[in-house]
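All protein chains of the complex are present and in place, except for one that has been dropped.
In this document, chain identifiers A and B correspond to the written order of the chains, with residue numbering beginning at 1 in each.
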Amino acid sequence: MTLALETVGLERRFGGIVATSNVSLKVEKGARHALIGPNGAGKTTIINLLTGVLRPTAGRVLLDGEDITSLKAHARVKRGIARTFQINQLFGDLTPLETIGLAVSERMGAGSDFWRIAGSKSEVVDEVVRILNQFRLADVMDERTSILPYGKQRLLEIALAIACKPRVLLLDEPAAGVPEHERHDILAAVSALPKDVTVLLIEHDMDLVFSFADRISVLVNGALFVEGKPDEVARDPRVKAVYLGEDADV
Amino acid sequence: MLTILFDGIAYGMLLFVLACGLAVTLGLMNFVNLAHGAFAMAGGYITVTLVNRLGVPFLLSLPLAFLASAAIGLVFERTLYVHLYRKPHLDQVLFTIGLVFMAVAALDYVMGSSQVYVQLPEYLRGRFDVFGVGVGRYRLLIIVVCGLLTIALQLILSKTRFGARLRAAVDDERVARGMGINVNRVFALTFAFGSGLAGLGGALGVEMLGLDPTFPLKFMIYFLIVVTVGGTSSITGPFFASLLLGIGDVAGKYYVPTLGAFVIYTIMIVVLLWRPQGLFARSAAR
Partner (left out) sequence: MNSPVKTKSVTASDVSGLFAARARWHPLEIIFWLAAFSTIFLLPSKHLILTEIAILALFALSLDLILGYAGIISLGHAAFFGFGAYVAGLLGKNGIITEPLLALIVSGLATSVLGFVTSFLVLRGSDLTRLMVTLGIALMLRELANRYRDITGGADGLQGIVVDPVFGMFRFDIFGHTAFYYSLGVLFVLFLIARRIVNSPFGLSLRAVKANPLRASAISISVDGRLVAIYTLAAAYAGIAGALLTQTQAFASLAYFDFDRSADLLLVLIIGGTGYLYGGLIGAVVFKVLHDYLSILTPQYWLFWMGLLLVLIVLVGRERITGWTTPLRDLASRLDWRARSKKS
């Protein structure tokens, strides 16, 4: 199998604290890979390292075998790696329409066009329509993002990452904080992600992890602890020990 | 050469006393107070009035300038500034510029627009030679006073209970509140103290920097350089930044008079390109 995403000896220190320690992660093309671990294990740090928000102290990040360690965050997205955020990072004053339009324009190379009126390119418009419908954001596309229900904002988080048309998608706790009645939409959106997109999922919700993932890595104290198929990981006594008292779902 | 170094150090230490209050308030509440120089100016005018009009001895006028400026600072903090901590930086900038303009115009009205001088006592005038190095008496006084103040500040911050609370509040305001520290009170006291120091610096600086109603505008850039280059996480950063700035400015004006003030701007730009977070800032500066 070919690897979509790989890290080699990734390490990140904050002062004296090692947040990520010698992580060599391999994510296969088309995989549904989950990264789990107790609170404070350093999962979000890894996402930040993968996407260029943070620079590693040591180690490399490879996307489709290409070294992207020195690329800035926005350049990595252009190479095909996009993410969602654990805590919504949206543009409060913009509408979902504008938000998605922005990401699609950017991907289609029209983002720095300063002379054409936004939304006058038909390819952009068609793609925006497709994404708004796919994520069922059409009915709120014209509202300010900051006043949308939380579940809709969560959907917009994912839709925005998809609008970048990534080959590798990093989902940072997509269902976190979503009320029960809006959960279904999120789960449906996650399971309907295109098959050719490689997904790395960070999640606390074990139901979601085990229904979704075909491969699981467990992170403890910044280091990779166990990796394997879901049933292997679920049976592993060491994982149980780590999670004992941490998370009742395992 | 050594004389220049000596003058530069005196100048730098004076800048530090002037600006360190700003560094602390910035670090503590992330509050941009461009009116800091106005408190220094207040101290300067208080000393001038006390000494020239009322015949108060110069050395006695210094603590009075400190106390008066601190009192003014406290009043402003409690009545006005306290409303601005949660507002965006833009509001803080607009508000404090407004205060500066009002102070400048008001002092112009009361004291006149021309530069004022303070009558120094005889024993503080002139220079004497130490191993061939010309030492200005007044500059020596500045170094001694500011040096003692710096040591005292460092001790207060590191050894006293108040210092510990202050550092806790700077590090993480919410945690500090959670630990039962009255952050508002800590801040009011710190602000008053910082204003007092600025006033003291202003009083000491009348002779060296000159004083007229536009003082807060003229020295705004110096204060900003001290806090950005030095960082706001400790007082040692601003201290070294002040020294660097003082020595650089004095040496620049002496050796390359044609370039004049450009030396400090060059220092500013070089530091910024080299260490965008400030020369002495921690990597996780706020």
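In the analysis below, a contact is a pair of C-beta atoms (placed from the backbone, for glycine too) under 8 Å apart; a residue touches a chain by one contact, two chains touch by 3 or more.
Predicted model, so just to flag it, every value in this text is computed and none were measured.
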Selected from B:Ile4, B:Leu64 or B:Leu94 as touching the chain missing from the view: B:Leu94
Candidate in contact with the missing chain, chosen from A:Arg55, A:His184 or A:Lys229: A:His184
Which of A:Val77, A:Val197 or A:Leu219 contacts the chain that the document leaves out: A:Val77
On chain B, residues whose C-beta touches the chain left out of the figure: 26, 32, 34, 80, 83-84, 87, 89-91, 93-95, 97-106, 108-109, 217, 220-221, 224-225, 227-228, 258, 260-262, 265, 268-269, 272-273, 276-278, 285-286
Sites on chain A contacted by the missing partner chain, in the whole complex: 51-53, 72-75, 77-78, 82-83, 85, 89-94, 97-99, 101-103, 105-107, 110-120, 122, 125-126, 128-129, 132-134, 136, 138-139, 141-142, 160-161, 163-164, 184-185, 188-189, 192
